[in-house]
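The complex appears here minus one protein chain, its other protein chains still in place.
We just call them A, B and C in the order they show up, numbering each chain from 1.
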Amino acid sequence: MTNAESPRTAPDLRAIDAIRAELSSARGDDFWHRLEELSARPAFQDWLQQEFPSQAPRFVPALERREFLRLMGASLGVVGLAACTRQPDERIVPFARAPEYVVPGQPRYFASALTLGGAALGVLVESHMGRPTKIEGNPDHPASLGATDALAQAAILSLYDPDRSHSCLRAGQIDTWSAFTGELSGRLERLAALQGQGLSILHAGESSPTLADQLARLSTRFPRARVHRWTPVHRDQERAGAELAFGRDVGTHYHLDRAEVVLALEADLLGSGPGAVRYARDFAHGRLGRAGAAGMNRLYAVESTLSLTGAMADERLALRPSEVEGFARRVARELGLAVEAPALDAFAERFAVAAARALDARRGAGLVVAGREADPAVHALAHTINYELGNTGATLEHTDPLDDLARPAAADLRALVEDVRARRVDTLLVLGGNPAYDAPAELDFAGALASVPFRVHLSAQVDETSALCHWHVPEAHALESWGDARAHDGTVTIVQPLIAPLFGGKSALELLAFVLGEGEKSAYETLRERWRAKSGLAGADFERFWREALHDGVVAGTGAPGVEVHLRSSLDFGASPATATGGLELALRPDASTFDGRFANNAWLQELPRPITRLVWDNALLIGPRTARERELENGDVVELAHEGRHLRAPVWVVPGQAEGTLTLHLGYGRRRAGALGTGVGCDAYALRTGERPWFVTGVELVRTGERHELVTVQKHPSQEHRSLARVATFDRFRADPLGATRPEHGTSELAPPSLYPGFPYEGHAWGMVIDLNACIGCNACMIACQAENNIPVVGKGQVANGREMHWIRIDRYYEEPAGTVDERVTVVHQPVPCMHCENAPCEVVCPVGATVHSSEGLNEMVYNRCVGTRYCSNNCPYKVRRFNFFPYADFETESLKLQRNPDVTVRSRGVMEKCTYCVQRINQARIQAQKEERPLRDGEIVSACQAVCPTQAIVFGDVNDEASAVARLRKEPHHYGLLAELGTRPRTTYLAKLRNPDAELSGT
Amino acid sequence: MAQIFHPSFNTLSKVSIFGAVFFLGAAVWGWDMLLRSPYNTQVDVAREQPVPFSHKHHVAGLGIDCRFCHSSVEDSSFAGIPPTKTCMGCHSMVWKDAAMLAPVRESFQSDRPIPWTRVHDLPDFAYFDHSIHVKKGIGCTTCHGQVDEMPLTWRTATLNMDWCLDCHRDPAANVRPRARVFDVHWDARGLDDAERAALAASYDVKSRLDCSTCHR
Amino acid sequence: MSHAPQAPQAPQTPGPGGDKVIAPGHTLATVSDKITKIVLTRATPRGWYLGFAGSFLLVMVLMVSIGKLLVSGIGVWGVNVPVGWGLAIINMVWWIGIGHAGTLISAILLLFRQEWRTSINRFAEAMTLFAVACAVVFPSLHVGRPWLAYWLLPYPNTMSLFPQFRSPLEWDVFAISTYGTVSALFWYVGLIPDLAALRDRAKSKPWKIAYGILAMGWRGAARHWERYETAYLLLAGLATPLVISVHTVVSFDFAVGNVPGWHATIFPPYFVAGAIYSGFAMVLTLAIPLRKIYGLQDFITLRHLQNMAKIVLATGLIVAYGYAMEAFFAWYSANPYEESMLVNRMTGPYWWAYWTLLLCNVLTPQLLWSKKIRSSVVALFVIALVVNVGMWLERFVIVVTSLSRDFLPSSWDTYTPTRWDWGLYIGTFGLFLSLLFLFIRFLPMISIFEMRTLVPTEGGDEEGHG
Partner (left out) sequence: MSAPHRHAHRCFGVLAQYTSGAELLAAIEHGQRHGYTNMEAYTPLPMHEVSHALGHENDLPKYVLAGGLLGATVGFGMQYYAAVIHYPLNVGGRPLNSWPSFIPITFELTILFASLTAVLGMLALNGLPRPHHPVFSVPEFEQASRDRFFLLVPHYDPRFDADESARVLRASGALSVSEVPHP
């Protein structure tokens, strides 16, 4: 085909006719089911574009899915009505040849790694009869220590996403891998003759040594080929900052456990970015609030938008992004560095001085962190301060950067586009990523791409970029392919597949192997060759090395060595930047759910309430209360942003703690081709994002459009109404009066107020849980881990809007505004709320059919199959932790989703109540195991899903009757209390109050 | 005024009032009987199978141990249905050409499993663990009946909830020495109540009546 | 105006009987004839056909709403978490309350020997039955899996499980079914002699047979009357504590729960009072048009209306006291949750419901202090309607407002009824009216034999009456 013809304009007619045929043959429900499965096919999108262009995005979003399920409720109803008729025959299908080591019914765990934002997170993947069903952290992995973040938990759903690409596409038409390799090899022959002149490769900058090695070897066959890398969430600022300070790029990572004072500059180091999970753990351990604790670290946060880190801060200052550098300068000068600093407003001034003093007082035990989104100058200032205070080497260390690339990402991509424009690119291989969607706006990458003679896109979904390429090759999921990846500190993990590619995907390694002329060489061979070479081992030794690496999930001794760096003698920060103009500033951030847009079609993440805002199924333009008042804006008002001739429409959401005059918008929404769920959700922030200023732009124009957009949040009321639900005290008060510090002004904190009831005796085990509010950072990992473990369905935006979300554990977020201070100084407390498993459970007494009763070990059991759905229990639950299937929410249709389900947990159907069970399936398995081994259960042997995933170990589960158990010990802490215990519910889930460590110089404004 | 009704109506009307009450009771009773009937529980109903596998022949005839085929019964919740390979282990030598076994050979060659009809099929919301029951000295035949006398397999227990509870309320009644768990000839009268109770105690049998024991 | 009875001994059009319970000049014959005539001889008025058609249309609305509910699931309603109960429960409580007046009139007033009850008890009882019929529609449908609702009944089953008898919902099952049964018995027993009268008056054979079967061969034998009277009195004696227990149990649905705004000891008495309050309002709402249309001013005299008005006023005051106590408890308990519950009712998202309810239930009935208003049929009718609305709002406030904001502010949310919520409610009106229309067409809406006992006989009034 000719260059002029763009595949986008040539929808796949053959496939469309096929679809028409299939649909016309179907009737009734069957029609919808068929339609749903078809909708997963890429050709279906084309069909939609053809049939009703305007409808296309709105045709099969989440709500419609629910609509289908609704209709199917009828058939379920019939099943129920026929209750007296006998069970239908069921087939039982064994293996023909059983694989080795597989015990039917017993799960197995495999170590692997998931890569995000250029760094790997070590994981253990639970596999049931060959189906990966759940992801846990790998305790041996430095970035995980057994925990994961929410995104890693959701990866399992991405694996089974029915909207994943199912086959190679040539110009949008279904084609085969061999056809692709055939066409590609021809071109490669020609290119090889030209020494690779005209061959360009754009990869997504993941941290795989083997991939890097392959790319390096490319020069042997194609000396003149060019390799570029683009990922929208890059470390360009960090890199520039390091070069500014040290004259070279370095990787920087922190030892928060050693830091007593931390100053975070526009840095969400607990919430996102490489190592966040590990940093959260270290940080929490640096501030364990326990009786008799000697001390507690103190976090100063300076940021433009309220992040999880800011929410954890003991002292927080909201500044516009452009003001952060000035603040950093002020701190530096206060520390006696020869840096020019602008004048700050009164509070910022005091804040800077206080922070500086604190850092000065803790030389070598302090730490200044500049965030991924902070300007290079801020990074350089942070480096300087750390260097001068002797923190470098103590609380942080420098290594070689994970990626040794010639250029920063933005520059790299610009170079590629320039090549293309200059017609220097004949063949472009895009390995992963989605540049047509997330490239800097000024490049018009999509436009440029369309002019490349031959373009190939390797990706998991048929996305915006695939639509522009001649060839789309389905990419294998990390859980489907061999590979390797490096953690933030350089440690390498061998990525091993848990399952053969569901939809015949290929990994970048395989595609590159083909490009390198190694034919159909498997990623496995490539990997082993590379590591045989790297390890210098052979034969049995190598096999042992290999087995250990696979088993442990880490390759021993691959952590990046520290490097000695010194400040440039010529380092000069020059004049302080002009103070911000009156105009608005727009800060751009990667999203907690979609990240850079890659997870847009992940229903779990879309329905996971975003940190702080608790919004679902949307991104919104965050705006401070005062600014909103000035602009007469309310939640949901759609505004138009304009900057340098670029425009963007977004609904606003008012957030306290947002720096006034600053707007924040998260990346990763407004996808045009993300699949049935993600397409058209939210607004595309990339429209205003340039390579020059990737993280914030100044002088943004804001115009009200008068339109409204419904934004849905799971928490409609922001304050605790002085009910001392999530209790907070200062560390000093706690030390002075451990018991009194967290006592509420009214109500009681005693767990079991007197009762007329004799109370049930609990000999043997008595399960309980303690949640340490002081450790909880509100990262949502527990919510989604619970969702994965317990087959919790998603319900869609509309249902959430109606208060019907299904999460078994939720995180309540309460704002507290210190008396007489401005909105920016709001503080936040997070409170995870699972079922309390009350000993005097109000829900049980009112159930007319006994569908919820108590177990002999004190579990509040919910028996789905007995439940008729009166919802009385939910009304009577003071904690409102019960969830009801108002519709048949669980997807009983989509085959691939069935594979993900945990076989040990019932999939609930329409009309039944459900709630947290303390992961009773895990309790039972552990008990049975212990019984079989004829030994008592050990403390810590049973780990609930939420506990396992928690990065800060805020959740502890165990036997409260066992004096020695961790949970029993925590229940003896002075600041231990039961939520609403004064109602006499005797909750088994209890809390440790949150402790703040404010700076005396700042507190009491 | 003339009579409206024939004298017989007097009896009729009296009977019908009593009848109504009686009919109601009968209906409820009938419903319950239906639920407990073999029609619903499929007790004693031999089930057609793709291959007419005879436990009688393999167990009584050849004396093959249960675990030879149901290999994971001691370590897993699921006792395990043998892969075709297990069948072929013998039937590649004996009866290698029997027409009856054609599906087995076909399955082995095509590597496509045999779709057996499930005889003991619990509802999806009920979770049962074979390994722990075996460990606590509950024998196969206690629930599965004398499979050694079944040419085609059938249920001997209703698998109704009250049937499960009967045993969980009095486990000692069904406990046998671990050595005899897989013994199809074990006779419950082999032990007296005291001995069974002692056995149950020594096995630390903790039969639980909590809902979450089986429903989660 | 009234229709002169055809019977020979009939006086010249006895005028509306003022403060009498029956207009002067009536004899056993005229009473019997006048009432039976409505059912047997008089042509069915066109208004009846129109009314019945309209009501039946609403029944169709009910059917559609139920169909949609069963097919799609409870989610078609507005209910959510935290507001797990919505219109369904509100309507159930409302209808049950309506029903109470019937039993009260027929049973309690009978025990107190209130003659004036005689002419209204029959259709008051019918009203009870139909109201209960409407009420039970809701609890049976509002569960998530209606096809399993029978699990609330104790019956032999293979799960060897019983219902959970500690649950107020379980108490409801027994209370309401008992209430329905006893009301039906009471109503039917009262009908037997009148059915005999209809049997004897009916012209056509089929009707004779129909009424004959229902009359069970009643022939007014003295020894039968003896046992009949005893049974009737005993039923009244049993129905009286029953009717009080029923709304007490209904109030337990809330009072036993721990939701602020539910968990109050005042609930049982003030629910019962509220039930009678709304019940009498409904009797007025129905009686006033009926006596007009069927010219029954002789039997349902102004005295009846005024007595009912007085009861409405009295119970209205009790209800008002209930509201006051709720507020007082909230304040006096110094319990932060109760306090904020009160504030929420007055100023929260549903403030309008609370204030409208006070207007309807507390202020409006005060008008009844004036004799002038009590004697104005129109005024009574309007007030009755207002009270019906008010009592519905009371349940709305109790159910929705309390649930929407309980203990954890993080879970606070609001509830908006959907068209399917309303469809079901409106539909039950259809059911209620259809049944009522059928009743007044085919059965004597006034107890004939009891009316006979009111007739002053020559030789003095020596008959004992019910």
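The rule we apply is simple: contacts are C-beta pairs under 8 Å (C-beta built on N, C-alpha and C of every residue); 3 or more make two chains touch, one makes a residue touch a chain.
From a predicted model like this one, the values you see are computed outputs, not experimental measurements.
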Touching the absent chain when the full complex is considered, from C:185, C:359 or C:426: C:185
Selected from A:334, A:844 or A:973 as touching the chain missing from the view: A:844
Touching residue (missing chain; options C:77, C:171 or C:415): C:171
Listed residues C:48, C:147 or C:162, member touching the removed chain: C:162
Selected from B:10, B:92, B:109 or B:202 as touching the chain missing from the view: B:10
Interface with the undisplayed chain - residues on chain A: 757-760, 838-845, 847, 850, 853-856, 986
Residues belonging to chain B that touch the chain removed from view: 1-7, 9-10, 13-14, 17, 165, 209
Those residues of chain C which, in the complete complex, touch the missing chain: 27-29, 32-33, 154, 160-166, 170-171, 174-175, 178, 181-182, 185-186, 188-189, 193, 196-197, 199-201, 212-213, 215-231, 234-235, 238-239, 241-242, 245, 249, 252, 449, 452-453, 457-459, 462-466
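Convention: only the chains that are shown with their structure count from here on.
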Of A-B and A-C, pair with higher C-beta contact tally: A-C
Computed distance of Cα centres, chain C from chain B, in Å: 53
Separation of chain A from chain B, taking each centre as the mean of its C-alpha atoms, in whole Å: 47
Multi-partner residues of chain A (each touching 2 or more other chains): 853, 866
Set of chain B residues in contact with two or more other chains: 35
Contact footprint of chain A on chain B as seen in their complex: 31, 34-35, 39-42, 72, 75-78, 80-85, 107-108, 110-118, 121, 123-127, 129, 131-132, 135-136, 204, 206, 208-213, 215-216
Contact footprint of chain A on chain C as seen in their complex: 70-75, 78-85, 142-145, 147-149, 151-152, 159, 161-164, 166-170, 173, 253, 256-259, 334, 336-337, 340, 403, 406-413
Contact set on chain A toward chain C in their complex: 70-71, 73-74, 77, 80-81, 83, 715-717, 719-723, 725, 746-747, 799, 802-804, 810, 812-814, 831, 833, 842, 845-850, 853, 866-872, 874-876, 878-880, 882-888, 910-913, 980, 983
